[in-house]
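Note sheet for the following structure.
Apart from one protein chain that is not included, each protein chain of the complex appears where it belongs.
Order of writing sets the chain letters: A and B. Residues in each chain are counted from 1.
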Amino acid sequence: MNDKWKIILGLVVFLAAVTFPVWRGAIAGAGEPPELQLPEGKTKCIESKEFMIDNHMNMLDEWRNMLVREDIHEYTSKEYGDTYEISLNKTCLNCHKKTEFCDKCHAYADVEPYCWDCHYDPKGD
Amino acid sequence: MLEHAFKGSKNYWLLLGFWGIIIAMGAGAYAVQLRDGLTITGMSRDVSWGFYISQFTFMVGVAASAVMVVLPYYLHDHKAFAKTVILGEFVAVPAVLTCMLFIFVDMGQPARVLNVILHPTLHSVMFWDMSVLMGYLVLNLLIGTITLDCERKGKHYPHWLKFFIYLSIPWAVSIHTVTAFLYAGLEGRPFWMTAILAPRFLASAFATGPSLLIILAVIVRKISKFDPGEKAIRTLATIVTYSMLINLFFFLVEAFTSIYSDMPHHLHAFEYMFVGLHENGVTYDVLVPWMRAGMVFSFITGFLMLFPGIRWNLKVVPYVCVFIICGTWIEKGLGLVITGFIPSTLGHITEYVPTAPELMVTFGIYAIGAFVLTVLYKIIIGVRERRAGYGADAQ
Partner (left out) sequence: MDDTRRKFLKKAGYASLGISCALPLLDAKLLAMSEETGTHEAAAKKQLAMVIDIKKCQNKQLVDAAANACHTVHNVPTITDAKGNINKEEEVKWIWTEKFANTFPEQVHARLERSILDEDVVVLCNHCSRPPCVRVCPTQATWKRDTDGIVMMDMHRCIGCRYCMAACPYGARSFNWNEPRKFLEKGRGIVGEYPTRTKGVVEKCTFCADRLSDGLEPACVEAANKVPGGKDALVFGDLSDPNSKVNLILNKKHTICRKVGLGTGPNIYYII
């Protein structure tokens, strides 16, 4: 098989390409997780911290469908049982500051959520 | 079978390279559109669909017309089409592909296009259009590749394939019917809301597609040792003739109801296309020279094809076919969609002219279609030449 080396080379290039995110992170170094500014005078978020870290994007997705499509305005916390108004501005951003909370972590995780194409922090970006 | 696509003469690679350059230019223009939005096109609040959707509509017709070789061969056992049928199926594949791409580039939010599948909406004709186009692409790929592969191995295609072949016949009709229903079901657009739209679409498609096939068959004959057969080309020419005449008849039927009834909303569209509209001393007539030329092409070619001396003359008929395609393209790929928006539902006249980036994206998509077509035809030629014992490296 005279194509053997070509195939091997091709495979190497392919593997390098698909594992790009892994080794790029390894080379660049993950860095320290950012210090997030937590709201003052608050002890808890809507759900537990762990739940929010893992699921905030799903929750926001659920919220937008509840509010926009089903006209549901209140959300009851599964963890604590208290209710919240479904609103990014009036609830989430009432406590958290976009630039100090959302943006910092998103920058660290290298994600660009398109929420902010339309939504904005009324307290200013 | 695929190996034929990777081995070819210098001309083959030059041709692919040529398409590649146009594709790259189209991709560049599309990148600008992605960044800046559809503002880079000539479309507007009033004319909210333009060149992209027009080309989509036209190419659905080209795709559907594969049925014009499939039906005579498989249902009527028209032996002359034995070697042509695959040419038709392999025109349908890139044609459907370009259709989908034209829809895709027309989306304001292309990243969300899967919403059509995630939230299937049975009352939307666009959902059905997407479904039937997908189905048609799969059907033609399946039938085309399996029959060609079996031919290469010198055996008969498997029996179960017959079901899909028969299915592809009504399916081809359905893709263009559903595409016509996109327009014909809109109560606010009198120019489109006519029952003859789907039949007109089919008739013009069955004139356009087989015309393209004739041209391709003549080219294949010339550049390779594979001959689709004079008889097949003649049958195609007959199909083109009948379709073209029916198409012209349907057009006249439509024109009669609109013009004789003298109802302003129906009349305006025809006025806009053929004489231009006037408002406050301004004349709006960018389409007029095109539409008139299209009509001249269509009627003259329709007339010429009546004569067996022209229709069956392989030296002449491809040129007539070029003008048939031009005529139907102007009618469907230029006039039909745009005129539906002029005047607007609020009675305003906003004209539409595609912009340079819009045209580049369009050419890019056509080049993708041409690229796929070139590769697929190369495979057909390779298989056929080998079967005929000419060796694989011809072309």
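Convention: a contact is a pair of C-beta atoms (placed from the backbone, for glycine too) under 8 Å apart; a residue touches a chain by one contact, two chains touch by 3 or more.
Every value quoted in this text rests on a predicted model; they were computed, and no experiment measured them.
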Notebook entry, point to check: Any idea which chains on screen the missing one touches?
Noted result: A, B
Margin query: Going by the contact rule already stated, which one of B:Gly154, B:Gly188 or B:Gly309 would touch the omitted chain in the full complex?
Written below: B:Gly188
Note to self: One chain isn't shown here. Among B:Lys10, B:His76 or B:His123, which residue touches it?
What the structure shows: B:His123
Item checked: subunit B, residues in touch with the chain not shown (by the definition above) -> 36-39, 41, 43-46, 48-49, 103, 106-110, 112-113, 115-116, 118-127, 130-131, 135, 182-183, 185-189, 340-341, 344-348, 350
Check: Tell me, which residues in subunit A touch the chain that this view leaves out?
Finding: 58, 62, 64, 68-69, 71, 73, 89, 114, 117-120, 122
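Criterion: only the chains that are shown with their structure count from here on.
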Notebook entry, point to check: Counting in whole Å, what is the centre-to-centre distance of subunit A and subunit B, each centre being its mean C-alpha position?
Noted result: 44
